[in-house]
Each structure stands twice: as C-alpha cells, then as structure tokens.
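Note that one protein chain of the assembly has been removed; the remaining protein chains are unaltered in position.
Chains: A, B, C, D, E and F, in written order; residue numbering restarts at 1 for each.
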Amino acid sequence: MKLRPLHDRVVVRRVKEEEKSKGGIIIPDTAKEKPQEGVVVAVGAGLLDDNGKRIPLDVKAKDRVLFGKWSGTEVTVEGEELLIMKESDIMGVLDAK
Amino acid sequence: MKLRPLHDRVVVRRVKEEEKSKGGIIIPDTAKEKPQEGVVVAVGAGLLDDNGKRIPLDVKAKDRVLFGKWSGTEVTVEGEELLIMKESDIMGVLDAK
Amino acid sequence: MKLRPLHDRVVVRRVKEEEKSKGGIIIPDTAKEKPQEGVVVAVGAGLLDDNGKRIPLDVKAKDRVLFGKWSGTEVTVEGEELLIMKESDIMGVLDAK
Amino acid sequence: MKLRPLHDRVVVRRVKEEEKSKGGIIIPDTAKEKPQEGVVVAVGAGLLDDNGKRIPLDVKAKDRVLFGKWSGTEVTVEGEELLIMKESDIMGVLDAK
Amino acid sequence: MKLRPLHDRVVVRRVKEEEKSKGGIIIPDTAKEKPQEGVVVAVGAGLLDDNGKRIPLDVKAKDRVLFGKWSGTEVTVEGEELLIMKESDIMGVLDAK
Amino acid sequence: MKLRPLHDRVVVRRVKEEEKSKGGIIIPDTAKEKPQEGVVVAVGAGLLDDNGKRIPLDVKAKDRVLFGKWSGTEVTVEGEELLIMKESDIMGVLDAK
Partner (left out) sequence: MKLRPLHDRVVVRRVKEEEKSKGGIIIPDTAKEKPQEGVVVAVGAGLLDDNGKRIPLDVKAKDRVLFGKWSGTEVTVEGEELLIMKESDIMGVLDAK
C-alpha cells in the first residue's frame, strides 16, 4: 500500500539525527522556527492552472528538503512514519555539490 | 435516496478500525492532527474555471483516502453514516501497490 | 408576490421533521454542525464570470438539498417561512435513486 | 438635487411598516438577522470588469428589495430618508406574481 | 503648489455646514456612520488594469460627493484644509436635477 | 554606495520642518494620521504584471510626496537618513503650480 498525495502535496520521510550527512544542516537552538531535514517520498500531480493544465511540482522523489518544524501531518504507512505537507511548506533542496 | 455532493465536495464513508487493511495506515497518538481513513462514495461535478469549464476532481468513487479528523460534516443517509467534505480536505489516496 | 433571489442566492423551504421521507437523512446528535434538509423554491440567475457570462447555479427549483444549520436568513413571504442563502451554503442534493 | 450612487452601489428607500403590501414579507422575531424591505431609487453604473467593461447591476429603480437590517448608510436628501448600500447587500427582489 | 493624488485617490474639500445648499443632504443623528459632503478638488490618473491600461475614476473635479465620516487623511495645502481619500470611500455624487 | 529599492518600493528623504516651502503643506494637530512630506530619492523598477511586463511607478526621483507618518522603514546610507516604503504608501505628489 502506497500513499499518493493529492494536488500540490508532498510525502516526506523525516531524516533522523544519526542519519544526517556530515557537514550537513545544523539547526541552531536560537532559531525562531527550526527547519527540519527530510527526503521526498512522493509528490502530487500538481494543481491546475487557469487553463486547466497541471503545474508540476519543483521537488521530486528522493530530493533532500528543508521544511518548517510544524509543517505537515504525521501518518504511518506500513510501519513507516511519514509526513504529508504542501510543497509551499518546503523551503529549499539540499543538492550534493 | 442518494446524496449527490455539489461542486468540489466529496461524500466519504469513514473506515472503522477493524476494517483497516493490514499494513495500512496507523495514526500515531502524538500526531498534532490525526488523519482519518475513508472510502469515497460520491464526488461532485467540480467547480467551474474562468472559462466556464468544469474542473474535474482528482478523487473518484471507491478511492481510499486520508483526511483531517475534523474535516467534513456528518450526515446519515438511509441508516449509513457518511461525511461530506471539500476535496481540498483530502490529503492523499492510498493505492494498492 | 414572489421572492426572486439575486446572483448566486437560493430560496429554500425547510423540510419539517414529519415530512422527511422514510429512509432519508437523519442528523446524528453528535454532529458538530447539523445539516438541514430543505427544498429549493427559487434560484438566482447566477454570478457573472470574467467574460460577462452568467454562471448558472447547480441546483434548481424542487431539488431536495442539505445545508448548514446556521446558513441563510429567514423571511416570511405570504405566510410561508423561507430561507434565502448562497448556493455555496448548500452541501449536496438528495436524488431519488 | 439627486443622489447618484457610484460603481455597484444602490440608493434604497426603506418601506415603512404601514406601507407593506398585504401578503407581503413578514420578518419573524426569531430571525438571526432581520431582512428589511425597500424600494430601489437609483443604481450605480456598475463596476468595471477586467476588460474595462461595465458590469451592469441586477436591480433597477422601483425594484422592491430585501436587504440586511444593518446594511447601508443613512442619508437624507431633500427631506427624504434614504439608504445607500452595495448591491451585494441586497438578497432578493419581490416580484408581483 | 498643488496636491496631485496618486492612482485611485481623490482630493476633497469638505463642505462646511453653512455652505450646504438648501434642500441638500441632512445627516440624521441616529445614523451609524454619518456621511460627509464635499467637493472634489483633484483626482488621480487611476489604477492600471491587467492589460496596463489606466482605469479612469468615476468622479471628476467639482463633483459634489458623499463620503464616510472617518474617510481620508487631512492635509493643509497653502492654508486650505483638504482630505485625500480613495475613490472607493466615496459613496455617491449629488447631481443638480 | 547607493540604495536601489526593489519592485514597487521607493526611497524617500523626509523633509525637515525648516526646509518646508512657504505656503506648503501644514499638517493639523487634529489629524488622525498626519501625512509627512518628503522627496523621492530612488524608485524600484516596478512589479511584473500578469504578462511579465514591468508596471512602472507613478512617482519619480525628485518628486515631492506625501506619505503616512508610520509608513516605511528607516535606514541610514552614508550618513543620510532615508525611508524605504511601498509606492502605495504615497498619497500624493506636490506639484509646483
């Protein structure tokens, strides 16, 4: 069983502390809103624009992304804890140099 | 007698705990907003876009869907308890792999 | 004298408890917002879209409809108690199977 | 001197209780917001749509209309008490059958 | 020195009580919001529509207008007290019959 | 070093009391919001409209403008105190007759 997000939603698996790559993102304790690191699992087909065409999402499966701490809704699919959120909750993508 | 939802509304039958498929969705107690699992019973014809064309819905009858715990309005049609909600309240579809 | 609703408004006559068809809608006491059952008496000509064309309403006179308990404004025309509301306050239509 | 309303505004003369036609509108005391009965005195030229064309109003002078109790602003032109309101404050028109 | 309003703004000179024409506007004390009478001194060039064309204003210099009591900002240009407000704050124009 | 405002922003140098031209703007103490007088130092390139074209600003450098007392953000560039605000915060331009 697989969770397919609707419209402009994205399914994200949160990256655990120990999995974080060296030299990766560290969230300072003083940050007002601490962004979280995750990996995109599935993306929706996109919203429809005024001409009825899909607006494809800018993130794709396997992208390593940053998102706000309180973003999304937690679900568990086949034992795996996931988050489902809107693409607009994603602030940026971490690219390997 | 059958309930036909208007515009972008969807009629959903909530899935009871015992009916949930094995390996399916488990909602952790710590979730801020617990999504609910349900099955789509009927969908509206869609809203009209700027050119007067219907925007068809992305979910269809029999889709197994996730939605927010407080989404929708409860109605009972011929003894069956149903929910009527907007499609935007639906977060994702559970596809068989 | 007849009440003609403007734009996207609808005139509805609330269905009294005893008039409800058997096997019809029962509103559970636990519902957050109890939908009401009514019959459409008159509909407006619709709003104008961006091109100046009318957007016709999706409900028509004699449709049996569900709407939120607090929707609409009560008026009495020639002794008959009616409700005038926007079409967006109507959640669905009850079709005979 | 005559009051010409701008854009989508309407000038309305409130109908006094004794002037109300028999079999006309009676507003129940239990109504949440009691609609008022009035006669349209003058209408604006309408708002401009995206193409710069006027959107004519759906009500015209002499129409008998219903509007919310708190709608509009009271003015007195040459001794006559009038109300100036937006057309969207008008709920419906009372047509002679 | 002359005050030229921007966009959809209008410069208005408030009409003093003694200047009010006979048979003109009287604002009842019971009004929720008392409209004020004034004369338009200058109008802006209008906002731009989606096609980059100016939307001309519906009022012009010398128009006698009604506006809400709390509308606009007071300025004094060369000893003359004026109000600068948006055209949407103007409710209607008083035309000589 | 020069401050170039983005989009629909404007850089304004506040006019000090002693610099105000005779017969110029006097702000009465009773005004609800006292407009301020200033001179435009730099303007942004304008926002993009729906067709991707720049919407040029209606004010230009050296224009003498009125703006709300609380409009804009104060910055000091090379010892000069300036304000950076949106063009919509500017109410009007003072033209020499």
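To be clear about the criterion, a residue touches a chain if its C-beta (ideal position, glycine included) is under 8 Å from a C-beta of that chain, and two chains touch if they have at least 3 such contacts.
A quick note: this is a predicted structure, and the numbers were derived from the prediction, not measured.
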Checklist outcome for this item: Where chain A meets the left-out chain, the residues are 21, 23-28, 30-33, 35, 49-50, 53, 55, 58-59, 66, 68, 87-88, 90-97
Next on the checklist: Suppose we count only contacts with the excluded chain; which residues of chain F make the list?
Outcome noted: 1-7, 9, 11, 44-45, 48, 50-52, 70, 73-79, 81, 84
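Going forward, only the chains that are shown with their structure count from here on.
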Checklist outcome for this item: Whole-angstrom distance, CA centroid of chain A to CA centroid of chain E, is 52
Item to check | For chain A paired with chain B, centre-to-centre distance based on mean C-alpha positions, whole Å | outcome: 23
Checklist outcome for this item: Two or more other chains are touched by the chain C residues 50-51
Next on the checklist: Quick check of your reading of the touch definition: is the inter-chain graph here a line, ring, star, complete or other?
Outcome noted: line
